[in-house]
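Note that this complex is displayed minus one protein chain, with the remaining chains in position.
Letters A and B name the chains as they come in the text, with residue numbers starting at 1 for each one.
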Amino acid sequence: MKLSHMHGYIAALLQVIFFILFCIFARYHPDADARQHPLPQNATKTETQMVKYKSDDVWAHTKSYPMFQDVQVMIFAGIGFLMTYLKRYGFSAVGLNFMVAALSVQWAILVNGFFHLKYGTIFIDLTSLLGAEFTAATVLISFGVLLGKTTPTQLIIMTIIEVPLFVVNEIIGRTYFGAVDMGDSMFVHTFAAYYGLALSLMLYRPDASTKKEGSSYVSDIFAMIGTLFLWVYWPSFNGAAAPGDDQHRAIINTYISLIACCFSCFALSSLIHKDKKFDMVHVQNSTLAGGVAVGTVADLMIHPWGALLIGILGGTISVLGYTYVSPFLASRFRIHDSCGVHNLHGMPGILAGIIGCVAAALATEATYGPSLYEIFPARAPPEGSPDLERLQQLLPDLQAGSGRTAASQAGSQIITLGITIVISIAGGLVTGLILRLKPFAALKTDELYEDSKYWVLEENEEEEEYEEVRLKSIVNIPMDTSAENGTSK
Amino acid sequence: MKLSHMHGYIAALLQVIFFILFCIFARYHPDADARQHPLPQNATKTETQMVKYKSDDVWAHTKSYPMFQDVQVMIFAGIGFLMTYLKRYGFSAVGLNFMVAALSVQWAILVNGFFHLKYGTIFIDLTSLLGAEFTAATVLISFGVLLGKTTPTQLIIMTIIEVPLFVVNEIIGRTYFGAVDMGDSMFVHTFAAYYGLALSLMLYRPDASTKKEGSSYVSDIFAMIGTLFLWVYWPSFNGAAAPGDDQHRAIINTYISLIACCFSCFALSSLIHKDKKFDMVHVQNSTLAGGVAVGTVADLMIHPWGALLIGILGGTISVLGYTYVSPFLASRFRIHDSCGVHNLHGMPGILAGIIGCVAAALATEATYGPSLYEIFPARAPPEGSPDLERLQQLLPDLQAGSGRTAASQAGSQIITLGITIVISIAGGLVTGLILRLKPFAALKTDELYEDSKYWVLEENEEEEEYEEVRLKSIVNIPMDTSAENGTSK
Partner (left out) sequence: MKLSHMHGYIAALLQVIFFILFCIFARYHPDADARQHPLPQNATKTETQMVKYKSDDVWAHTKSYPMFQDVQVMIFAGIGFLMTYLKRYGFSAVGLNFMVAALSVQWAILVNGFFHLKYGTIFIDLTSLLGAEFTAATVLISFGVLLGKTTPTQLIIMTIIEVPLFVVNEIIGRTYFGAVDMGDSMFVHTFAAYYGLALSLMLYRPDASTKKEGSSYVSDIFAMIGTLFLWVYWPSFNGAAAPGDDQHRAIINTYISLIACCFSCFALSSLIHKDKKFDMVHVQNSTLAGGVAVGTVADLMIHPWGALLIGILGGTISVLGYTYVSPFLASRFRIHDSCGVHNLHGMPGILAGIIGCVAAALATEATYGPSLYEIFPARAPPEGSPDLERLQQLLPDLQAGSGRTAASQAGSQIITLGITIVISIAGGLVTGLILRLKPFAALKTDELYEDSKYWVLEENEEEEEYEEVRLKSIVNIPMDTSAENGTSK
């Protein structure tokens, strides 16, 4: 059998490997462990240490659970349905999205866990599951570039490679460079887009634009299910990990950016069309760009007008991208981008990174109060500084930082953006080199954007037969079909 | 270019104006501001005052966030999909709903803010965004009356006019007459319905009922997405703004009203049909009337049986409205109501207002305890009364009222209902006079209920060509179409 039909075996094997790794490494975080304070009397030293992790507030996790669920809806229903816009690829869009998400989440729990092992253990709580969700989002965004052009086997291999790259890149940015990126516009959106685009470049085929690469009236409405749930729940995506008033601000900023983005998209979509018509591609995708563009600075003091402006910019870039950049990339750079991920996640993600740099450069204690040093921990004064003592009187939990300046923080932001682009493109190219190897067996032209190769479509024969009978009756070829002429959809 | 194709320019201009107004007026509410207690040392007097607004509980906003998100789903996915029932107007239903909502929200933040300026500033927090949502709901309900019969330009102008009228009417009712209306059945539903109906009267055209004004099998199922999310999340709509046990009661009352309404609608829908068949129009719309009918009294002590009865009444009125009242309005009063808004929001909204009057007349301290004076603040005893002292021992935060009687409160409720109807009808008539001006260029008959005028429908040519090939092959006109005969949906 060809590798292109081996996805069942590969998936089964991976599931077994995940099970073994969960057995060895995964344990409940103490917050989710039934062995509460006080400890059982036969507590080992390790258990005593573990209990220190336990939050005082046993209900703390429920505070973030509704936002976690919003993100879940975005990943599974939102992204899944957004991609059903292709007229003959609906099963794959919503189905393969489901499969890849379930794979990504398991693999992300493990890979994230390996990079943050404590006592040789991966501790699982709602926060680690949320982290896995963000990783899954990354993989699914990259999938959007390749929609309709890969086999399930290729998608599985891509996932296995992309997840560790994502984790490494995020650790470099957050831990080593101290970059902030509350809504993950750099770590998720930018990374996912350029990884996918580089991969698409390597898998380039001149026949990628076929008649099937289009939507139908019904498939475009299905896609709006995805758009609207993504749009509505995006403030949860950008704010789920933020504490206290930062979260309130992340919600407000994301919301304002999205409404301005949405309305701007409608304006621009109409303005650039010769007959002033709206284009569903913009409504489905570009209306979301405001959520990406505001992501990095979602929790910062960008002010409502700043959020509004970012939304307008995000929407504008995205609509122009669909109209001018995507065709250019396809024709000049041989990069075919099925969903226009570059316009929804790529360019708005870079915009977000640049805005993050500017916002970091402008951040002062006058604007943020002492919470400046909570939001940018590296800017906190160093150990022993009298300034640190002053601040710790206001914020007892504040930790010493490295006394970084605003300019230095801004530099870290832009370096992180650059590293993200480099790692994602390099990773995408290497992944593409692997996936174009002969055993992976690329799809034939008429298998592109087409469910029938990998999905049971029982209806076909039956439906066609039924149609034929009905049509013949209509054009007066005598035949008794009265009973069948009911609801013909 | 005609005004009917100017929507892109108008929208772009509005977005720029909104940006300028946000720059001048909009700031974060102190709860969402990073400058926490303690104040920076260089605090101005104004800043010191502002901090007084900051809630003690910095997490307070997250308590209402899940309900806020439920309402968001209702506005964007719920109302949007509910209106996709028209067979050739799906893009417009879900798309223009999206556009109008994004416009309404921005405009409502500003207009609401102008009426509640503090220090010349519009303070933005989750509560002000929630208020903007309710305003958007109002505009979208009015849109339902006109569905399929307006140009985007007309919708934009309508929004710009309706939002301030809504705000003024609500301030008159709530502030000047002290009316209570927890679920906004008067201020949102009744207002929206009669504004839209009056507008529809002015835009009357004898050719409004065309063949395209119908549903298809698939579009009716799409509409059910809207119905079910509206139905499920309605308790959040009616309860989002309620405090403490009032919120618990608002949830219970709305829920019970909805289940009784739903079941009654199925019963009645079948009973009034000659073959005892169910009608999707009733299932999609009338099942929601219980949420409207119970809105004004959602937080009051109406008892579970009261909620159940209100649900039955709401559903009954709505089903009968679709069957008897709508055709009558159309033929006698020349009011064409695309979605039957009068049956879902108009009559149930008036019912809600009347029930609110009755419930206010019956409210006593024996039934409500001291919380009577929190729910009806005007009924609290006036300053200096010994009764006020007694109550303040029980409820330290209680403010002096005007010692209003139950009858007087009931009067205020019914006056508020009357004013709402008058303002909405007058506003709708004036708006209609404007929108029928010649530059707005009404749609031609075959452009009614039809996406193609304002939406790019790429599929048309391609799809028809493909269909033609397939059909010819079926009826035995020789041609090679084997590769194309896959999934024909």
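Basically, a contact is a pair of C-beta atoms (placed from the backbone, for glycine too) under 8 Å apart; a residue touches a chain by one contact, two chains touch by 3 or more.
Bear in mind that the values here come from a model prediction, so they are computed numbers and not experimental data.
Residue-wise, the contact with the chain that is not shown comes from A:90, picked out of A:90, A:235 or A:340.
Among the residues A:112, A:216, A:284 or A:343, only A:216 touches the chain that is left out of the figure.
If you put the hidden chain back, the residue from A:65, A:176 or A:333 that touches it is A:65. Mapped onto subunit A, the interface with the missing chain covers residues 1, 5, 7-9, 11-12, 14-15, 18-19, 22-23, 26-28, 31-36, 38-40, 42, 58-59, 61-62, 65-66, 69, 72-73, 76-77, 80-81, 84, 90-91, 94-95, 98-99, 102-103, 105-106, 124-126, 129, 152, 216-218, 222, 225, 453-459, 462-463, 466, 471, 474-475, 483, 485-489. Listed for subunit B, the residues touching the missing chain in the whole complex are 63, 66-67, 70, 87-88, 211, 214-218, 220-221, 224-225, 228-229, 231-233, 235-236, 244-249, 251-252, 255-256, 258-260, 262-264, 266-271, 273, 275-280, 283, 287, 301, 303-305, 308-309, 312, 365-372, 375, 394, 446, 450-452, 457, 459-460, 463-464, 467-468, 471-472, 475, 477, 487, 489.
One rule holds in what follows: only the chains that are shown with their structure count from here on.
Subunit A and subunit B, compared by their mean Cα positions, are separated by 32 Å.
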